[in-house]
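Heads up, one of the protein chains got dropped from this complex, but the rest are sitting where they should.
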Amino acid sequence: MDFGGINPAVLIASLMVASVPILLAAIGELVVEKAGVLNVGVEGMMIIGAICGFLTAVGTGNPYLGFLGGAAGGAALSLVFAFLTQALLANQVATGLALTLFGLGLSSLMGQGYNGIRPPLTGAVPFGPLADIPVLGVILFSHDWVVYFSIAIIAAVWWVLRYARAGLILRAVGENHDAAHALGYKVGRVRLLAILFGGAMAGMGGAYLSLIRVPQWTDGITQGAGWIALAIVVFASWKPWRVLIGGYLFGGISVLQLNLQASGSRIPVEYLSMSPYLITILVLVIMSSGQGRGGDRAALNAPAALGQNFHASR
Amino acid sequence: MVTLEKRPTPSRFWAAATPIVAVILTMLAGGALFAVLGKNPFEAIRTIFWDPLFGEFAWYLRGQLLVKAGPLILIAIGLSLGFRAGIWNIGAEGQYIMGAVFGASVGLAAYPTESRLIFPAMILAGAFGGWLWGMIPAILKTRFNTNEILVSLMLVYVAEKILSKAALGFLRNPEGSGFPGSRNFKDYSAASNPELIAGTGMHWGVVAAFIAVIFAHILLQRHILGFQIKLAGQAPRAARFHGVNPARMIMLCLGISGALAGLAGVFEVAGPAGQISIDFNVGYGFTAIIVAFLGRLNPIGILLAGLLMALTYIGGEMASTNLGLPSAAIQAFQGMLLFFLLAVDVLTNFRIRMFAKGVA
Partner (left out) sequence: MKKILAATTALALLAGAAVAQDKTKACFIYVGPIGDGGWTFQHHEGLLAVEAAYGDKVETAYQETVPEGADAERVLTQMALSGCDIIFTTSFGYMDATNAIAAKFPDVKFEHATGYKRNTPNVSTYNARFYEGRAVMGTIAGRMTKSNKIGYIGSFPIPEVIQGINASFIHARKVNPDVTMSVVWAYTWFDPAKEADSAKALIEQGVDVILAHTDSTAPLAEAAKTPGVIGFGQASDMAAYKPSPRVSSIIDNWAPYYVKRVGAVMDGTWAQQDSWEGISSGEVEIGEITEAVPAEVKAEAEALAASIADGSYHPFTGPLNKQDGTPWLADGVVANDGELAGLGFYVEGITGDIPK
């Protein structure tokens, strides 16, 4: 069953775990962008979530509360972004970058003195005999709860955006905020809630790193995961299920290239380490070239009002 | 309730006053942060803002401001043209790296010949390298409709891997006992980019930054292309009616910003950094995005924003070393400065109205 020394079932299980932080952050950012707001401060929110989650878990001794703390931390930071872009109409890209800078610095300050401490651990969800099924047992039944949560939240976002009234309102706000306002929808409030959701998801993604993946707090623990999450949203053409594919593709190639190295493959390492990025570009090219020309955003499914600030003129 | 009322025209008073107000607010908030960390807030603020300009070592640090601001301004000018046209080049860091690698390759290939042609050749190679790296997202966008944000960002990581390969492999110093890193350009005068006037920090990269500011200003104010760029960003459909070819705009903007970032890279590697190493890139490509927005995408604004950012870096460093402030506090401080600048900027375009009665 092994290909070149690599067991595919184990590989799939690994990539599911590796992709969790970027999946959570990406699905949160997708909701934010669907509402018409571009928050590039994902990295800042993730790392604040990582330290808040860590501090909460160590302080209470409960890893579940830790994730709640991480989500709360990410959401709190996103509140700053919301205030600046929605109330004060600041430029969204610049504010997001400021958020990243501030988040990185603040998280490091908060984490002083917490190095080398082990947080309370989270084990795999006990599925009992199901986990012993060959192949499927490894892939589906041996993960911690956050892995399942990441898939569930993507499904939930898809369903809400497609079928629920709240989702339709959110999309309307993202496509044409003036029309939505004219129809009586509270653009500011919808966007605020979307931003908070994005912050909470990014915070959870960061907390996953500090509570399960590493698990420890160290400065800069996210190492650019927030930027990858942003790229995955674009890759997914703002469609929730595509976020899952994009995240697994990227996480999968990253894990695969390490596995190829470990199994002694002869492919030069330098090319292997570039592969996640190049393959992501390649797949995106293939996906987007099938969608007609025009050079404008409509063809790429981006919300039409993305990045523009809304000001009610009455 | 407090509401915002749009001004008929942007207030010129506030456009000039917002940076000052923002800096003052940052000093207050930052001072509070430093006090919470147990440091004297006045001393910290003075160290950050005053000392690099007028303090004990200002004779040295003023020049360093230019060294730090030069690449930021050069890259930000290029980015601002694209941003104005709605073309989001997030991969300037990658174009910066490739410019440095291309330029350094040309220079090191010519070693040890001394010729006046080598430095200009390196500069051209650097601009070409950055341009090339910017062309990849440009071509993918015009041909395949691929989003340039993702492509340019992914290419940053690819460029970093290529940089590693260069430092460890094809550009490694053959006389370096197997250690990573290229030859140092300081030892190769035909290829180096030293200070033009001692103590001022002005090297060719800084000069290039000033030239870029002037050119961009003229381009945007006087040249038809500048008008088209602004139009493409603010009213894309009107731009198309006017005859602006979107594909040409994309190629031009990504090409120019790539070339300028590549120039910044080659000037930096031949000058202040001195060699190709694994950690050559320090994030100028990303900081330049901040500088571009801080400067409101305006060339003169970018010049001032670049100098202000450089001041916070250098002053912050001194506060770290001399006062024992964690460098993370300086990062948070820079974030706060940006927040306040962005927040106060609202007053340029909007008036605050308290308890206004709504129009029925």
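Should a chain be cited, it is by its letter among A and B, assigned in written order, with residues numbered from 1 in that chain.
We take it that contacts are C-beta pairs under 8 Å (C-beta built on N, C-alpha and C of every residue); 3 or more make two chains touch, one makes a residue touch a chain.
Everything numeric in this text was worked out from a predicted model, so none of it was measured.
K.L.:
Which is it among B:Gly103, B:Gly181 or B:Gly265 that touches the chain not included here?
P.N.:
B:Gly181
K.L.:
Given the contact definition stated above, which residue among B:Thr18, B:Ser105, B:Asn298 or B:Ser320 touches the chain not shown here?
P.N.:
Candidates B:Thr18, B:Ser105, B:Asn298 or B:Ser320; residue touching the omitted chain: B:Ser320.
K.L.:
Have a look at B:Gly94, B:Pro246, B:Gly274 or B:Gly335 and name the one touching the chain we're not showing.
P.N.:
Considering the complete complex, B:Gly274 is the one touching the chain left out.
K.L.:
If I consider the whole complex, including the chain that's not displayed, which of A:Gly74, A:Gly111, A:Gly174 or A:Gly247 touches that chain?
P.N.:
Of the listed residues, the one touching the omitted chain is A:Gly111.
K.L.:
With the full complex in mind, choose from B:Ala22, B:Val67 or B:Ile97 the residue touching the hidden chain.
P.N.:
For the chain that is not drawn, the touching residue is B:Val67.
K.L.:
Take the complete complex as the reference. Which residues in subunit B touch the chain that isn't displayed?
P.N.:
Here the touching residues of subunit B are 57, 60-61, 64, 67-68, 161, 164-165, 168-169, 177-181, 184, 186, 268, 271-275, 277-280, 282, 314, 317-318, 320-322, 324, 326-328.
K.L.:
Give me the subunit A residues in contact with the hidden chain, please.
P.N.:
Interface with the chain not displayed, on the subunit A side: 5-7, 10-11, 14, 18, 21, 108, 111-112, 115-118, 209, 213-216, 218-221, 223, 225, 254-255, 258-259, 261-264, 268-270, 273.
Please note the rule applied: only the chains that are shown with their structure count from here on.
K.L.:
Take the average of all CA coordinates in subunit A, do the same for subunit B, and state the distance between these two points in whole angstrom.
P.N.:
Here the centre of subunit B sits 27 Å away from the centre of subunit A.
K.L.:
In the complex of these two chains, what residues of subunit B are touching subunit A?
P.N.:
Per the stated touch rule, the residues are 4, 6, 37, 88, 140-147, 149-151, 153-155, 157-158, 161-162, 164-165, 236, 246-247, 250, 286, 289-290, 293-294, 326, 328-336, 338-339, 342-343, 345-346, 349-350, 358-359.
K.L.:
Write out the stretch or stretches of subunit A touching subunit B in their complex.
P.N.:
Within the complex, subunit A touches subunit B at residues 44, 80, 84, 88-91, 93-95, 97-109, 112, 219, 227, 230-231, 234-235, 270, 273-274, 277-278, 280-281, 284-285, 288-289, 291-296, 299-300, 311, 313-314.
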